[in-house]
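One protein chain omitted, others in place.
In order of appearance the chains are A, B and C, and numbering begins at 1 in each one.
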(Lines give C-alpha, C1' and ligand atoms only; values in the text may rest on other atoms or scores of the structure.)
Protein backbone atom coordinates (compact mmCIF):
# COMPACT_ATOMS: atom_id res chain seq x y z
CA UNK A 1 0.00 0.00 0.00
CA UNK A 2 2.99 2.35 0.37
CA UNK A 3 2.74 2.96 -3.33
CA UNK A 4 -0.87 3.99 -3.29
CA UNK A 5 -1.85 7.49 -4.34
CA UNK A 6 -3.36 8.15 -0.92
CA UNK A 7 -0.07 7.41 0.86
CA UNK A 8 1.80 9.52 -1.65
CA UNK A 9 -0.64 12.38 -1.16
CA UNK A 10 -0.13 12.28 2.61
CA UNK A 11 3.62 12.23 2.13
CA UNK A 12 3.42 15.24 -0.17
CA UNK A 13 1.22 17.21 2.21
CA UNK A 14 3.54 16.50 5.14
CA UNK A 15 6.71 17.34 3.26
CA UNK A 16 8.47 20.60 3.98
CA UNK A 17 11.52 22.28 2.50
CA UNK A 18 13.66 25.27 3.39
CA UNK A 19 16.00 26.98 0.99
CA UNK A 20 18.04 30.14 1.19
CA UNK A 21 18.17 32.99 -1.33
CA UNK A 22 20.60 35.89 -1.31
CA UNK A 23 19.22 39.31 -2.18
CA UNK A 24 21.06 40.81 -5.14
CA UNK A 25 21.68 44.49 -5.63
CA UNK A 26 19.55 44.50 -8.74
CA UNK A 27 16.63 43.05 -6.75
CA UNK A 28 16.34 46.39 -4.97
CA UNK A 29 14.63 49.52 -6.23
CA UNK A 30 14.97 53.25 -5.55
CA UNK A 31 13.19 52.79 -2.21
CA UNK A 32 16.33 50.94 -1.14
CA UNK A 33 14.45 47.69 -0.64
CA UNK A 34 13.61 44.66 -2.74
CA UNK A 35 11.04 45.51 -5.43
CA UNK A 36 7.72 43.73 -4.83
CA UNK A 37 7.96 41.80 -8.07
CA UNK A 38 11.22 40.14 -7.08
CA UNK A 39 9.75 38.19 -4.18
CA UNK A 40 8.14 36.08 -6.90
CA UNK A 41 11.62 34.97 -7.87
CA UNK A 42 12.36 34.00 -4.29
CA UNK A 43 9.31 31.81 -3.75
CA UNK A 44 9.85 30.28 -7.19
CA UNK A 45 13.24 29.19 -5.85
CA UNK A 46 11.32 27.69 -2.94
CA UNK A 47 9.13 25.78 -5.37
CA UNK A 48 12.11 24.36 -7.28
CA UNK A 49 13.88 23.43 -4.05
CA UNK A 50 10.74 21.78 -2.64
CA UNK A 51 10.24 19.71 -5.77
CA UNK A 52 13.84 18.57 -5.83
CA UNK A 53 13.83 17.74 -2.13
CA UNK A 54 11.21 15.08 -2.95
CA UNK A 55 14.02 13.21 -4.68
CA UNK A 56 12.06 12.28 -7.77
CA UNK A 57 13.44 10.52 -10.81
CA UNK A 58 14.98 13.68 -12.21
CA UNK A 59 15.51 17.33 -11.32
CA UNK A 60 12.31 19.35 -11.74
CA UNK A 61 14.28 21.62 -14.08
CA UNK A 62 14.18 18.83 -16.70
CA UNK A 63 10.41 18.84 -17.23
CA UNK A 64 10.43 21.99 -19.33
CA UNK A 65 12.90 20.36 -21.71
CA UNK A 66 10.43 17.47 -21.98
CA UNK A 67 7.47 19.63 -22.89
CA UNK A 68 5.87 19.65 -19.46
CA UNK A 69 5.16 22.98 -17.82
CA UNK A 70 4.51 23.55 -14.14
CA UNK A 71 2.65 26.78 -14.65
CA UNK A 72 1.29 29.32 -12.21
CA UNK A 73 -2.45 29.96 -12.10
CA UNK A 74 -2.85 32.18 -9.06
CA UNK A 75 -0.62 34.01 -6.59
CA UNK A 76 -1.66 35.61 -3.33
CA UNK A 77 1.22 37.43 -1.69
CA UNK A 78 1.28 39.56 1.45
CA UNK A 79 4.33 41.73 2.06
CA UNK A 80 5.33 42.10 5.70
CA UNK A 81 8.85 43.48 6.31
CA UNK A 82 11.14 44.60 3.49
CA UNK A 83 14.35 42.82 2.50
CA UNK A 84 17.49 44.72 1.49
CA UNK A 85 20.70 44.08 -0.45
CA UNK A 86 22.85 41.45 1.21
CA UNK A 87 20.00 39.88 3.20
CA UNK A 88 19.57 36.14 3.12
CA UNK A 89 15.96 35.07 2.74
CA UNK A 90 14.80 31.72 4.01
CA UNK A 91 11.97 30.27 1.94
CA UNK A 92 9.96 27.64 3.80
CA UNK A 93 7.69 25.71 1.45
CA UNK A 94 4.96 23.11 1.80
CA UNK A 95 1.91 22.04 -0.16
CA UNK A 96 -1.28 23.52 1.18
CA UNK A 97 -3.78 21.69 -0.99
CA UNK A 98 -3.83 19.13 -3.78
CA UNK A 99 -6.69 19.19 -6.26
CA UNK A 100 -7.23 17.21 -9.44
CA UNK A 101 -5.82 19.71 -11.88
CA UNK A 102 -4.01 22.10 -9.58
CA UNK A 103 -2.17 22.29 -6.29
CA UNK A 104 -1.44 25.16 -3.95
CA UNK A 105 1.93 25.84 -2.39
CA UNK A 106 2.44 27.80 0.79
CA UNK A 107 5.69 29.76 1.07
CA UNK A 108 6.91 31.69 4.07
CA UNK A 109 9.79 34.07 3.38
CA UNK A 110 11.80 35.31 6.35
CA UNK A 111 15.06 37.18 6.92
CA UNK A 112 17.76 34.85 8.12
CA UNK A 113 19.40 37.52 10.29
CA UNK A 114 16.46 38.18 12.62
CA UNK A 115 13.75 35.70 11.65
CA UNK A 116 11.32 38.47 10.66
CA UNK A 117 8.67 37.39 8.15
CA UNK A 118 9.20 39.14 4.84
CA UNK A 119 6.31 37.74 2.85
CA UNK A 120 3.62 35.05 2.90
CA UNK A 121 2.64 33.43 -0.38
CA UNK A 122 -0.01 31.05 -1.66
CA UNK A 123 0.74 30.00 -5.21
CA UNK A 124 -1.51 27.69 -7.20
CA UNK A 125 0.16 25.72 -9.97
CA UNK A 126 -0.87 23.25 -12.62
CA UNK A 127 0.90 20.70 -14.79
CA UNK A 128 0.42 21.21 -18.50
CA UNK A 129 1.48 19.20 -21.51
CA UNK A 130 2.95 21.83 -23.84
CA UNK A 131 2.23 19.75 -26.95
CA UNK A 132 -1.49 19.32 -26.33
CA UNK A 133 -2.03 22.28 -23.98
CA UNK A 134 -3.96 19.84 -21.78
CA UNK A 135 -3.72 19.86 -17.99
CA UNK A 136 -2.37 16.73 -16.33
CA UNK A 137 -3.84 15.18 -13.20
CA UNK A 138 -1.69 16.34 -10.31
CA UNK A 139 -1.36 13.04 -8.44
CA UNK A 140 -0.57 11.11 -11.65
CA UNK A 141 2.18 13.60 -12.29
CA UNK A 142 3.66 13.08 -8.82
CA UNK A 143 3.31 9.29 -9.05
CA UNK A 144 5.30 9.42 -12.25
CA UNK A 145 7.81 11.89 -10.87
CA UNK A 146 8.55 10.14 -7.62
CA UNK A 147 7.88 6.43 -7.88
CA UNK B 1 -18.63 70.92 -1.43
CA UNK B 2 -16.71 69.90 -4.57
CA UNK B 3 -13.55 70.12 -2.55
CA UNK B 4 -14.74 67.86 0.22
CA UNK B 5 -13.02 64.57 0.86
CA UNK B 6 -16.27 62.71 0.18
CA UNK B 7 -16.58 64.18 -3.31
CA UNK B 8 -12.95 63.46 -4.00
CA UNK B 9 -13.37 59.89 -2.81
CA UNK B 10 -16.31 59.37 -5.17
CA UNK B 11 -14.32 60.85 -8.03
CA UNK B 12 -11.43 58.51 -7.27
CA UNK B 13 -13.66 55.43 -7.09
CA UNK B 14 -15.33 56.31 -10.39
CA UNK B 15 -12.10 57.04 -12.21
CA UNK B 16 -10.76 54.55 -14.71
CA UNK B 17 -7.64 54.43 -16.82
CA UNK B 18 -6.39 52.27 -19.66
CA UNK B 19 -2.78 52.04 -20.71
CA UNK B 20 -0.95 49.82 -23.17
CA UNK B 21 2.20 47.80 -22.54
CA UNK B 22 4.27 46.02 -25.15
CA UNK B 23 5.60 42.59 -24.27
CA UNK B 24 9.38 42.49 -24.56
CA UNK B 25 11.37 39.45 -25.57
CA UNK B 26 13.05 39.35 -22.18
CA UNK B 27 9.62 39.22 -20.51
CA UNK B 28 9.21 35.70 -21.89
CA UNK B 29 10.62 32.49 -20.47
CA UNK B 30 11.53 29.09 -21.85
CA UNK B 31 7.82 28.16 -22.01
CA UNK B 32 7.63 30.75 -24.79
CA UNK B 33 5.24 32.95 -22.83
CA UNK B 34 5.56 35.84 -20.42
CA UNK B 35 6.98 34.70 -17.06
CA UNK B 36 4.43 35.02 -14.26
CA UNK B 37 6.52 37.55 -12.37
CA UNK B 38 6.51 40.01 -15.26
CA UNK B 39 2.78 40.66 -15.13
CA UNK B 40 3.60 42.58 -11.96
CA UNK B 41 5.52 45.03 -14.11
CA UNK B 42 2.52 45.44 -16.39
CA UNK B 43 -0.02 46.24 -13.69
CA UNK B 44 2.53 48.54 -12.04
CA UNK B 45 2.49 50.46 -15.32
CA UNK B 46 -1.30 50.55 -14.93
CA UNK B 47 -0.91 52.01 -11.44
CA UNK B 48 1.47 54.75 -12.64
CA UNK B 49 -0.77 55.56 -15.59
CA UNK B 50 -3.90 55.67 -13.39
CA UNK B 51 -2.25 58.02 -10.91
CA UNK B 52 -1.05 60.36 -13.63
CA UNK B 53 -4.41 60.32 -15.39
CA UNK B 54 -5.82 62.00 -12.24
CA UNK B 55 -3.84 65.05 -13.30
CA UNK B 56 -2.45 65.86 -9.88
CA UNK B 57 0.04 68.58 -9.08
CA UNK B 58 2.98 66.53 -10.27
CA UNK B 59 3.77 63.19 -11.91
CA UNK B 60 3.45 60.32 -9.46
CA UNK B 61 7.05 59.44 -10.34
CA UNK B 62 8.19 62.47 -8.33
CA UNK B 63 7.01 61.22 -4.92
CA UNK B 64 9.89 58.79 -4.50
CA UNK B 65 12.35 61.64 -4.98
CA UNK B 66 10.50 63.45 -2.19
CA UNK B 67 10.74 60.60 0.28
CA UNK B 68 7.20 59.33 -0.18
CA UNK B 69 6.71 55.70 -1.12
CA UNK B 70 3.57 54.20 -2.62
CA UNK B 71 4.33 50.71 -1.44
CA UNK B 72 2.63 47.41 -2.13
CA UNK B 73 1.15 45.46 0.78
CA UNK B 74 -0.74 42.68 -0.94
CA UNK B 75 -1.18 41.30 -4.43
CA UNK B 76 -3.76 38.79 -5.61
CA UNK B 77 -3.24 37.81 -9.22
CA UNK B 78 -5.06 35.25 -11.35
CA UNK B 79 -3.48 34.23 -14.62
CA UNK B 80 -5.91 33.50 -17.42
CA UNK B 81 -4.41 33.35 -20.93
CA UNK B 82 -0.69 33.74 -21.60
CA UNK B 83 0.87 36.70 -23.38
CA UNK B 84 3.74 36.28 -25.84
CA UNK B 85 6.50 38.39 -27.38
CA UNK B 86 5.12 41.22 -29.47
CA UNK B 87 1.68 41.25 -27.83
CA UNK B 88 0.24 44.51 -26.67
CA UNK B 89 -1.37 44.27 -23.25
CA UNK B 90 -4.15 46.67 -22.25
CA UNK B 91 -4.14 47.41 -18.54
CA UNK B 92 -7.49 48.71 -17.30
CA UNK B 93 -7.21 50.16 -13.79
CA UNK B 94 -9.60 51.49 -11.18
CA UNK B 95 -9.66 51.78 -7.42
CA UNK B 96 -11.63 49.02 -5.77
CA UNK B 97 -11.59 50.24 -2.18
CA UNK B 98 -10.19 53.14 -0.20
CA UNK B 99 -9.35 52.59 3.46
CA UNK B 100 -7.65 54.85 5.98
CA UNK B 101 -4.13 53.57 5.56
CA UNK B 102 -4.38 51.56 2.37
CA UNK B 103 -6.26 51.37 -0.90
CA UNK B 104 -6.86 48.53 -3.31
CA UNK B 105 -6.46 48.78 -7.06
CA UNK B 106 -8.17 46.51 -9.54
CA UNK B 107 -6.32 45.82 -12.78
CA UNK B 108 -7.59 43.88 -15.75
CA UNK B 109 -4.93 42.87 -18.25
CA UNK B 110 -6.07 41.85 -21.71
CA UNK B 111 -4.49 41.17 -25.09
CA UNK B 112 -5.14 44.03 -27.49
CA UNK B 113 -5.29 41.72 -30.52
CA UNK B 114 -8.26 39.60 -29.44
CA UNK B 115 -9.52 41.10 -26.18
CA UNK B 116 -8.75 37.92 -24.21
CA UNK B 117 -8.21 38.46 -20.49
CA UNK B 118 -4.60 37.73 -19.58
CA UNK B 119 -4.68 38.40 -15.84
CA UNK B 120 -6.84 39.89 -13.10
CA UNK B 121 -5.12 41.71 -10.25
CA UNK B 122 -6.06 43.18 -6.91
CA UNK B 123 -3.16 45.15 -5.45
CA UNK B 124 -3.31 46.87 -2.08
CA UNK B 125 -0.99 49.82 -1.63
CA UNK B 126 -0.11 52.26 1.12
CA UNK B 127 1.54 55.66 1.30
CA UNK B 128 4.59 55.79 3.53
CA UNK B 129 6.85 58.61 4.62
CA UNK B 130 10.35 57.19 4.08
CA UNK B 131 11.90 59.46 6.73
CA UNK B 132 9.61 58.44 9.58
CA UNK B 133 8.46 55.06 8.16
CA UNK B 134 4.93 56.13 9.14
CA UNK B 135 1.91 55.45 6.96
CA UNK B 136 -0.01 58.44 5.62
CA UNK B 137 -3.78 58.68 5.55
CA UNK B 138 -4.83 57.78 2.01
CA UNK B 139 -7.40 60.52 1.44
CA UNK B 140 -5.10 63.22 2.86
CA UNK B 141 -2.49 62.06 0.39
CA UNK B 142 -4.92 62.34 -2.52
CA UNK B 143 -6.24 65.72 -1.35
CA UNK B 144 -2.67 66.98 -1.35
CA UNK B 145 -1.85 65.30 -4.66
CA UNK B 146 -4.85 66.50 -6.60
CA UNK B 147 -6.22 69.71 -5.18
CA UNK C 1 19.38 46.86 -59.67
CA UNK C 2 17.23 48.17 -56.79
CA UNK C 3 16.79 44.59 -55.70
CA UNK C 4 20.45 43.76 -55.54
CA UNK C 5 22.07 42.84 -52.27
CA UNK C 6 24.50 45.76 -52.58
CA UNK C 7 21.67 48.30 -52.81
CA UNK C 8 19.92 46.65 -49.91
CA UNK C 9 23.10 46.73 -47.86
CA UNK C 10 23.52 50.45 -48.48
CA UNK C 11 19.91 51.05 -47.55
CA UNK C 12 20.39 49.11 -44.31
CA UNK C 13 23.57 50.97 -43.39
CA UNK C 14 21.91 54.34 -44.01
CA UNK C 15 18.75 53.52 -42.11
CA UNK C 16 18.21 55.03 -38.70
CA UNK C 17 15.47 54.65 -36.12
CA UNK C 18 14.54 56.42 -32.90
CA UNK C 19 12.25 54.94 -30.28
CA UNK C 20 11.30 56.04 -26.80
CA UNK C 21 11.36 53.97 -23.61
CA UNK C 22 9.91 54.97 -20.27
CA UNK C 23 11.95 54.13 -17.19
CA UNK C 24 9.95 51.97 -14.80
CA UNK C 25 10.28 52.06 -11.04
CA UNK C 26 11.50 48.49 -11.01
CA UNK C 27 14.29 49.42 -13.44
CA UNK C 28 15.92 51.39 -10.63
CA UNK C 29 18.08 50.05 -7.83
CA UNK C 30 18.98 51.16 -4.32
CA UNK C 31 21.31 53.79 -5.76
CA UNK C 32 18.14 55.51 -6.95
CA UNK C 33 19.11 55.13 -10.61
CA UNK C 34 18.53 52.57 -13.33
CA UNK C 35 20.51 49.38 -12.68
CA UNK C 36 23.23 48.83 -15.28
CA UNK C 37 21.68 45.60 -16.49
CA UNK C 38 18.44 47.30 -17.47
CA UNK C 39 19.96 49.44 -20.20
CA UNK C 40 20.20 46.17 -22.12
CA UNK C 41 16.42 46.11 -22.17
CA UNK C 42 16.32 49.64 -23.55
CA UNK C 43 18.67 49.06 -26.46
CA UNK C 44 16.91 45.78 -27.19
CA UNK C 45 13.77 47.89 -27.65
CA UNK C 46 15.87 49.97 -30.04
CA UNK C 47 16.77 46.83 -31.98
CA UNK C 48 13.14 45.70 -32.27
CA UNK C 49 12.02 49.18 -33.29
CA UNK C 50 14.81 49.48 -35.88
CA UNK C 51 13.94 46.13 -37.42
CA UNK C 52 10.25 46.94 -37.64
CA UNK C 53 10.94 50.40 -39.06
CA UNK C 54 12.43 48.60 -42.08
CA UNK C 55 8.87 47.55 -42.89
CA UNK C 56 9.67 43.96 -43.70
CA UNK C 57 7.17 41.26 -44.54
CA UNK C 58 6.27 40.68 -40.91
CA UNK C 59 7.03 42.05 -37.44
CA UNK C 60 10.46 40.97 -36.23
CA UNK C 61 8.70 39.52 -33.17
CA UNK C 62 7.40 36.70 -35.40
CA UNK C 63 10.78 35.14 -36.20
CA UNK C 64 11.14 33.47 -32.82
CA UNK C 65 7.79 31.73 -33.37
CA UNK C 66 9.22 30.46 -36.68
CA UNK C 67 12.35 29.02 -35.14
CA UNK C 68 14.67 31.85 -36.14
CA UNK C 69 16.66 33.56 -33.42
CA UNK C 70 18.31 36.95 -33.68
CA UNK C 71 20.83 36.28 -30.96
CA UNK C 72 23.38 38.50 -29.30
CA UNK C 73 27.07 37.62 -29.60
CA UNK C 74 28.79 40.64 -28.12
CA UNK C 75 27.85 43.81 -26.26
CA UNK C 76 30.04 46.81 -25.56
CA UNK C 77 28.27 49.37 -23.41
CA UNK C 78 29.56 52.61 -21.91
CA UNK C 79 27.50 54.25 -19.22
CA UNK C 80 27.53 58.05 -19.25
CA UNK C 81 24.81 59.75 -17.18
CA UNK C 82 22.30 57.82 -15.07
CA UNK C 83 18.59 57.59 -15.83
CA UNK C 84 15.97 57.70 -13.08
CA UNK C 85 12.34 56.68 -12.56
CA UNK C 86 10.01 58.60 -14.85
CA UNK C 87 12.69 59.54 -17.39
CA UNK C 88 12.03 58.94 -21.04
CA UNK C 89 14.99 57.45 -22.87
CA UNK C 90 15.44 58.00 -26.58
CA UNK C 91 17.14 55.07 -28.28
CA UNK C 92 18.74 56.02 -31.59
CA UNK C 93 19.73 52.94 -33.59
CA UNK C 94 21.61 52.23 -36.78
CA UNK C 95 23.70 49.40 -38.19
CA UNK C 96 27.40 49.95 -37.79
CA UNK C 97 28.69 46.99 -39.76
CA UNK C 98 27.33 44.04 -41.73
CA UNK C 99 29.39 40.88 -41.92
CA UNK C 100 28.58 37.48 -43.37
CA UNK C 101 27.39 35.81 -40.23
CA UNK C 102 26.93 38.76 -37.91
CA UNK C 103 26.07 42.45 -37.87
CA UNK C 104 26.76 45.18 -35.37
CA UNK C 105 24.18 47.68 -34.18
CA UNK C 106 25.03 51.05 -32.74
CA UNK C 107 22.64 52.44 -30.13
CA UNK C 108 22.78 55.85 -28.52
CA UNK C 109 20.60 56.24 -25.44
CA UNK C 110 19.79 59.76 -24.30
CA UNK C 111 17.43 61.40 -21.82
CA UNK C 112 14.54 63.07 -23.60
CA UNK C 113 14.30 65.87 -21.04
CA UNK C 114 17.76 67.36 -21.51
CA UNK C 115 19.36 65.41 -24.36
CA UNK C 116 22.16 64.08 -22.15
CA UNK C 117 23.72 60.83 -23.37
CA UNK C 118 22.92 57.99 -21.00
CA UNK C 119 24.73 55.14 -22.68
CA UNK C 120 26.48 54.16 -25.90
CA UNK C 121 26.14 50.58 -27.13
CA UNK C 122 27.62 48.38 -29.80
CA UNK C 123 25.79 45.09 -30.01
CA UNK C 124 26.74 42.31 -32.41
CA UNK C 125 23.97 39.95 -33.39
CA UNK C 126 23.59 36.86 -35.54
CA UNK C 127 20.71 35.02 -37.16
CA UNK C 128 20.41 31.40 -36.14
CA UNK C 129 18.14 28.60 -37.25
CA UNK C 130 16.95 27.07 -33.98
CA UNK C 131 16.28 23.68 -35.58
CA UNK C 132 19.75 23.19 -37.01
CA UNK C 133 21.65 25.62 -34.74
CA UNK C 134 23.29 26.91 -37.91
CA UNK C 135 23.99 30.58 -38.53
CA UNK C 136 22.26 32.23 -41.48
CA UNK C 137 23.95 34.62 -43.86
CA UNK C 138 22.97 38.11 -42.72
CA UNK C 139 22.20 39.63 -46.12
CA UNK C 140 20.15 36.60 -47.19
CA UNK C 141 18.13 37.02 -44.03
CA UNK C 142 17.47 40.69 -44.80
CA UNK C 143 16.67 39.97 -48.45
CA UNK C 144 14.08 37.50 -47.29
CA UNK C 145 12.78 39.76 -44.57
CA UNK C 146 12.39 42.91 -46.62
CA UNK C 147 11.91 42.11 -50.27
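Before moving on, here are some points about what is shown:
In this text, a residue touches a chain if its C-beta (ideal position, glycine included) is under 8 Å from a C-beta of that chain, and two chains touch if they have at least 3 such contacts.
Since the model is a prediction, treat every value here as computed from it, not as a measurement.
Only one residue in the set C:22, C:73, C:92 or C:143 touches the chain that does not appear here, and it is C:73.
Think of the hidden chain as still there; on subunit B it touches residues 25-26, 28-30, 32-33, 35, 37-38, 84-85. Touching the omitted chain from subunit A are residues 24-26, 41, 44-45, 48, 59, 61-62, 64-65, 84-86. Touching residues on subunit C toward the chain that is not drawn are 30-31, 36-38, 40-41, 44, 64, 69, 71-79, 130.
Everything below uses one rule, namely that only the chains that are shown with their structure count from here on.
Counted as hops between touching chains, the shortest connection from subunit A to subunit C is 1.
Note: centroid distance subunit A to subunit C, computed from Cα atoms, is 35 Å.
The centroid of the Cα atoms in subunit A and the matching centroid in subunit B are 26 Å apart. Residue positions 25-26, 84-85 of subunit C each touch two or more of the other chains.
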